[in-house]
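All protein chains but one are shown in place.
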Amino acid sequence: MTDGANQATNTIDVAVFGAGRIGRIHAANLARQPGVRLKYVVDVNREAAAALAAEHGAQVADIDGAMGDASIGATVICSSTDTHADLIVQSAAQKKHVFCEKPVDLTLARAQACAEAVGRAGVVCMIGFQRRFDPTFSALKARLDAGEIGTPEMLVVTSRDPGAPPVDYIRHSGGIFKDMLIHDFDIFRWILDDEADTLHATGSCLSDPAIAEAGDIDSTAVTIRTKRGRLCQINTARRAAYGYDQRFEVLGSTGMLQAGNVRPTEVTAYSKTEVSSDVPEAFFLERYRAAYAHEIAHFFDAVTHGKPVRTTVADGLKALELAEAASRSWREGRAVKLGEAS
Amino acid sequence: MTDGANQATNTIDVAVFGAGRIGRIHAANLARQPGVRLKYVVDVNREAAAALAAEHGAQVADIDGAMGDASIGATVICSSTDTHADLIVQSAAQKKHVFCEKPVDLTLARAQACAEAVGRAGVVCMIGFQRRFDPTFSALKARLDAGEIGTPEMLVVTSRDPGAPPVDYIRHSGGIFKDMLIHDFDIFRWILDDEADTLHATGSCLSDPAIAEAGDIDSTAVTIRTKRGRLCQINTARRAAYGYDQRFEVLGSTGMLQAGNVRPTEVTAYSKTEVSSDVPEAFFLERYRAAYAHEIAHFFDAVTHGKPVRTTVADGLKALELAEAASRSWREGRAVKLGEAS
Amino acid sequence: MTDGANQATNTIDVAVFGAGRIGRIHAANLARQPGVRLKYVVDVNREAAAALAAEHGAQVADIDGAMGDASIGATVICSSTDTHADLIVQSAAQKKHVFCEKPVDLTLARAQACAEAVGRAGVVCMIGFQRRFDPTFSALKARLDAGEIGTPEMLVVTSRDPGAPPVDYIRHSGGIFKDMLIHDFDIFRWILDDEADTLHATGSCLSDPAIAEAGDIDSTAVTIRTKRGRLCQINTARRAAYGYDQRFEVLGSTGMLQAGNVRPTEVTAYSKTEVSSDVPEAFFLERYRAAYAHEIAHFFDAVTHGKPVRTTVADGLKALELAEAASRSWREGRAVKLGEAS
Partner (left out) sequence: MTDGANQATNTIDVAVFGAGRIGRIHAANLARQPGVRLKYVVDVNREAAAALAAEHGAQVADIDGAMGDASIGATVICSSTDTHADLIVQSAAQKKHVFCEKPVDLTLARAQACAEAVGRAGVVCMIGFQRRFDPTFSALKARLDAGEIGTPEMLVVTSRDPGAPPVDYIRHSGGIFKDMLIHDFDIFRWILDDEADTLHATGSCLSDPAIAEAGDIDSTAVTIRTKRGRLCQINTARRAAYGYDQRFEVLGSTGMLQAGNVRPTEVTAYSKTEVSSDVPEAFFLERYRAAYAHEIAHFFDAVTHGKPVRTTVADGLKALELAEAASRSWREGRAVKLGEAS
């Protein structure tokens, strides 16, 4: 039983760490996969763990209980960021496949240790960059790869949240580049299929002075030039009054592809003064509902059939490197070269 | 146990009749309702029944077996149209609540008998006009009811299929007005909140002469004037090369509301010659995926909590009357008055 | 000097009849044509005539003065509808080419007399169906003719004014079908390239009871079935709260073409609750600004180079026949056959 799967029934038993909102989404999605069974829910909040376990006929466990059960074939890590690295390393040690929410860790050193651990163990480790599984984004990527717009030359990413999280959260978030732009850095690498050569980041705190007091900013403008000379601009804001704004566009040598927002309904209203439609889906849970379902299906498909995963721990590391470079660029007020001594 | 619900567990056991594509959708949706259990699948095609039953841990039964089981609290009827009336009447006789796909029956007389049977039995009988549960359509209706565009005055419905069904199906379909426009007639009544006074229908067979040979048409243009003088135009076609087209718009005294199609993705492509986006969702199973889920949830919510259903057997009768009037108008080449001796 | 053109300078001298808003538009547009000179402005309102004449270095004249001047090569008739027929006949008698606003006349008999007069005289007579010159509409027509959507099968026309004219105007307008839908009937013939076989019209007075008292309606729904079995639905309203709404769509055997409204600007605004853009151009003067310029250029190009005009007096007659049929259908509550004894 080298891969932890339950051979008798060909069912993979799973432990979910973290019963918060993203944990509940992954639990519901994995419960729908044929051949996958949610066995344990682990959370320091026992009530939350119990509620989620009950919903899916699973049991509450603690970390050791879940990690120590040889029948568990895969772990799904949705707990707080500071627990990710330990849980990944433990999973790897127990030869359990791992799905872990981003980021791997807030420090490159620990993230690299994770990469090495899963590499040594030979287990699958997928990082939850769910945007790559968004139907619009993945359709765009497929068309790009099919050559529809020739060679990609420029990427413009707009990534804005509907509102800033509590300042207390921000204080422990690793800063906007690691907490929020980590996704955009992954989009950059995935879409342009190239690595950053230089990066420039600037930003401001415009919505709430408390964010500045916490040492962070809420609005950023990042520019990346890749090794092949391709250009990427990312603009982000913690607060877009009209909601969650997740778009990007790729200019290619023979055309352009745009990925737009999703609207709750297709109602258009005509009044005396304007023609209006819905604002975008409210936030990530709504916008990426389908993406979350697809990524979990992808993970278990990879685990079951020995296929590669689309978002590896190496991708997590690369995104983290970009976040660190952005942070340095912003703090030092200069463009930085990736790989320069930091 | 007057309402057939399983009192011990507060679970409603359900029998699904018909294991075709719509039966499979309803089965999957009802299996997701808390407190609802799929117990039997009934289909003359035993293999299809067995496959669907296996997927949800249910059993295969025949009509008598399912109807005779007092623990069955509700039936979900997705079998062929000619079986609807009998199954509704039997369900009513057994005091089982009924969810039945449209149309109730191809004849008004039998449909009326169904209405009387469920009325006498005091059971819930919901007809599957799923469009009323489409997120876009129901959001529009709510805004209309809230007075956003004043008094509704004119309704324009565009309802086109991506392609005609086999001629053999058409031959037994009751004709385009009962088979296809039945949904549009229900939309008309629901949106304008009024009853037809006069109706004019015309049409042509433009896509396939075999449809004309079968005595039917594939393209229609219907106009209804309501008792309050409101106007409705419906245009339909069996074949829209670009896919399934389901739109309507309501002109009100102070504005307009439009309900548009849903697209699979929000990718926009710019080429040398055009800016393009996706064609609409392919057909009803894709376009109304959410609507089907919402209507089944609505049915079991109504059954469980004794609430009224949004689409009653009376609505089914009214839509059928309009379909009959349209058929007569088309055949006789004249506008008809609703309620005139036929 | 058979065609009335000023041979010495190769300039066509023109008399404009009517100095109202449409007269002013045509005067400004013709003044921009190379080789065309506005010589006379004729209007019972001498002040209006004088103002318009002054603006373009022209003179005020009365009907006889303008018609009697042999140097006048073309007349542009923008006076009130009841003067059209006489002015056309006089122009023809004087061998002057004629551009006349729609409708030719409110009666078929007089309109036919006009057709005969211009036919005998051999002069160009173009009727001002400017919509055929709208950039969007004419681009759609060209693509349709190029076979982009195969054979046209169904046409849906939406034609709504931002508000009803004064009831006194309506009283002398010939009714909504001759006053407003005359344009839509012309669009129907032009786009489907077919003639009506049967027509059904219904309508209501929903915006202002005074319109009903004047014997007219403000909302109509017309259906036409052509000789080749093609279908057309036209919906119109005198009052669309959101402005002037001029759209149509053609379903063809291999696709669909839609002609949409034009917006004053391409600003999109995102607020907390909606994404909004401009309402359509306010009314015909704004929406059809380019169309008016194109049609006048087309007229003088035809006159100068002996080319056929796109909108002939015969088109005016056909549109009028449809308006009369619609009026009869509405009054008698029945579908009518074109060409039936009235």
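As written, the chain order gives the labels A, B and C, with residue 1 at the start of each chain.
The criterion applied here is as follows: a contact is a pair of C-beta atoms (placed from the backbone, for glycine too) under 8 Å apart; a residue touches a chain by one contact, two chains touch by 3 or more.
Bear in mind the structure is a predicted one, so any value in this text is a computation, not a measurement.
For the chain that's not shown, point to the residue among A:Arg225, A:Arg287 or A:Lys318 touching it.
Answer from the full complex: A:Arg225 touches the omitted chain.
Of A:Thr11, A:Ser71, A:Gln112 or A:Gln233, which sits in contact with the chain we cannot see?
Result: among the candidates, A:Gln233 touches the missing chain.
Looking beyond the chains shown, say which of A:Thr202, A:Ser271 or A:Thr312 touches the absent one.
Spelled out, the listed residue whose C-beta touches the missing chain is A:Thr202.
Among C:Gly68, C:Pro135 or C:Gly339, choose the residue that contacts the chain missing from this document, as touch is defined above.
Final answer for the missing-chain contact: C:Pro135.
For the full complex, which residue in C:Gln94, C:Ser219, C:Asn261 or C:Ser329 touches the chain that was left out?
Considering all chains, including the one not shown, the answer is C:Asn261.
Provide the residue numbers of chain C that touch the chain removed from this figure.
Counting only chain C, the missing chain is touched by 135-136, 139-140, 143, 148-149, 254-262, 264-272.
Which residue numbers on chain A touch the omitted chain?
Output for chain A: 149-151, 153-154, 156, 158, 160, 198, 200, 202-207, 219-221, 223, 225, 229-233, 235, 237, 239-242, 245, 251-256, 333-335.
Hey, which chain B residues sit against the chain that's not shown?
Answer for chain B: residues 240-242, 269-279 touch the chain left out.
Going forward, only the chains that are shown with their structure count from here on.
Starting from the mean Cα coordinates of chain B and chain C, work out the distance between those two points in Å.
43
Determine the centre-to-centre distance between chain A and chain C, using the mean Cα coordinates as centres, and give it in whole Å.
So the centroids are 59 Å from each other.
Can you work out the whole-Å distance between the CA centroids of chain A and chain B?
40
Among the residues of chain B, pick out those that touch two or more other chains and give their numbers.
Within chain B, residues 149, 254-256 contact more than one other chain.
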